[in-house]
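Sharing a structure below in structure tokens format, with a few things to ask.
Removed from the display is one protein chain of the complex; every other protein chain stays in position.
Going by the order they are written in, the chains are A and B; count residues from 1 in each one.
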Amino acid sequence: MKYALKRIFMLVLTMVIVSFLTFLAFELISGDPAEAMLGTEATPERLAALREELGLNRPFLVRYASWLAGFVSGDLGVSLRYRQPVWDLIAPKLEITLCLCLASFVLITAVSIPLAIWSYRWTGTVFEAVRTAFNQLCMAVPPFFTGILMTYLFGIVLRLFVPGDFPDLHTRFGEAMVHLFFAAVCLGIPRTAMTVRMMRSTVISEMQKAYVRTAISRGNDRHAVLTRHVLKNSLTSAITFLGQTMAELIGGSVVVEQVFGIPGLGRLLVYSISTRDYPVVQTVVVILAFWVVLAGTLADLINQQVDPRLRLGGAA
Amino acid sequence: MKKKTINGYLLVGLIITGVLLLTALVGTFYTPFDPNAMNAAEKFQAPTLTHIFGTDNFGRDIFSRVIKGSGTTMAIALATVAIGAVLGTLIGAVTGYFGGVVDEALMRLNDALTAFPSILLALLVISIVGPGNKYNVVLALGIVFIPSFARVTRTAFAGLRDVNYITSARLMGAKNGRIMLLHMLPNTARVLLPAITIGFNNAVLAEASMSFLGIGVTPPDASLGYLLSEAQDKLSRAPWYALCTGGVIALLVFGAGLIGEGLQKMDREVA
Partner (left out) sequence: MLEIRDLHVKFHNRDREAVAGISLTIGDGEIVGLVGESGSGKSVTAMSIAGLLPRKQCDLSGDILLDGEDLLHAPRSALRQIHGRKIGVVFQEPMSAMDPLMKVGEQVGEVLRIHTDLDKNQRRARVLEVMEAVDLHNPEEVYNKYPHELSGGMLQRAMIAAAIVIQPALLLLDEPTTALDVTIQAQILELLKKLNAEQGISMLFISHNLNVVRKLCRRVAVMQRGVLVEEGSTDRVFFDPQHPYTKRLIDAIPTRHGKETV
């Protein structure tokens, strides 16, 4: 419990630092938002008025504090490009990206863990070579390429979804899910291959440990050694890795959303970067950072439940 | 000790990468067709003997475009790795050798940074330095790759710091800089080489992703990623465009990946 509180405190602290650095960075590069918003219509009077309205005349730290307060209460400022509140812009896209990443995460977990165990059992057989080669292939093919292949095969040839035309998540939920499913598969393939590889080598190294010999000496068969002892001991590394996977997925989603034409957070980020819509970029960056840090924290907290040794280590 | 033998991974990886590198090098002064020459009569041609990757909507020869593009991609990836490796090694060497508070602080920062997907960091840096320019892409990716190199070198240097022959070199009055350069750096090649191949891989992927997203390299410097985004628009009319471009990217990554795998395997066998 104490450990959990400490971990959550660290999470909050990290987020404050990240948000400060982000705010500082965009403060330095973005120049004068008032000028950006008015563009050619800028006159000295209108600029001054807008600056006053946006609160740009206040000192830096005050502006950071008020931005942070706004962030926590859901007031994230106004998009320079769309002239609408950033939160209204982000919320529906965040929803889609969350669906995509969670779907992909579930697929990765559901496929890679059984596959890792099977592939461990295949050690020394023909399947092992096949799996190793296939694994290498899955890791080498970048998601945007598999994405294009999949849009061609399932979208254009088989017409299971319409590339570039993402159905509304609320009114046409089923169709949206089909669309998301293919994107999630494409997003998950390389990471699944990595998880299989990592899990397999963890199981192999656990199998070398002395407690396995003890377990065999007590009359456990291979299956019981694996399920009763080794898997639990491999779990902490798997959970840490899946935590990193959560973080990597959000990065990968930026590209995959572009390929499948999914109007998610990633596409918004890319669009906002190319149009220099800094209030939006800034918010998306902080949200993504929060996602990454949260994934790591959750993995740590779960691990600490799995492994009693971490409970002591964490409190000390 | 067992003699160092080139293993299968390394061999196949070197062949693939070598062929691609050579083609790209030749491509800088000779391509079968002018990659930007349009020819309305030959648009949307499927691969033939003349146009082995086919042509696009303007009748441009895709093979020539891919050769040029792979040159750009590889050049950017190499430059990126160079920046990351040199600065990262420098930072890692100094902090690892001297240790102390700075080392501790930098490594914490490093831990925090490596938790973030590199594509996100690259996007963040590119949004700061400005998108759509190849030098900015190199700069952004180079910065993003510094931490991973710094970590690898730091670990190696920190491990070597108190080894006997380093201590004796120090006792004999050798300067710190000289010790690091002559005695320690050669010993870190073992870990640096695989790190460089992995870095090259990630750089190719990151550049391709960014250009694919339209915020990396933009014409006239077409890279593989940009070509792929072009190809995606023509997917229903000219699927070979995407297939060939994507295939080359995959091959590039696959080749470098095999080299990395082979180097690590060789290292394990020697150890």
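Here is the rule we go by: contacts are C-beta pairs under 8 Å (C-beta built on N, C-alpha and C of every residue); 3 or more make two chains touch, one makes a residue touch a chain.
Since the structure is predicted, the reported quantities are computational estimates derived from the model, not experimental observations.
Trainee: Give the labels of the shown chains that the missing chain contacts, considering the complete complex.
Mentor: Touch partners of the hidden chain, whole complex considered, are A.
Trainee: Among A:43, A:73, A:171 or A:217, which one is in touch with the chain left out?
Mentor: Among A:43, A:73, A:171 or A:217, only A:217 touches the chain that is not shown.
Trainee: I need the residue numbers on subunit A that touch the omitted chain, in ascending order.
Mentor: Interface residues of subunit A facing the absent chain: 209-211, 213-221, 224, 229, 232-233, 306-309, 312.
Assume only the chains that are shown with their structure count from here on.
Trainee: If you average the CA atoms of subunit A and of subunit B, how far apart do the two points sit, in angstrom?
Mentor: From the centre of subunit A to the centre of subunit B is 23 Å.
Trainee: If we count contacts the way the header does, which residues on subunit B are in touch with subunit A in the complex?
Mentor: The contact residues of subunit B facing subunit A are 112, 115-120, 123-124, 126-128, 131-132, 205, 208-209, 212-215, 225, 228, 231-232, 235-236, 239, 242-243, 246-247, 249-250, 253-254, 257-258, 261.
Trainee: For the complex, which residues does subunit A have touching subunit B?
Mentor: The touching residues are 14, 25-26, 29, 136-137, 139-142, 144-145, 148-149, 151-152, 156, 163, 244, 247-248, 250-252, 254-255, 258-259, 269-270, 273-274, 276, 281, 285, 288-289, 292-293, 296.
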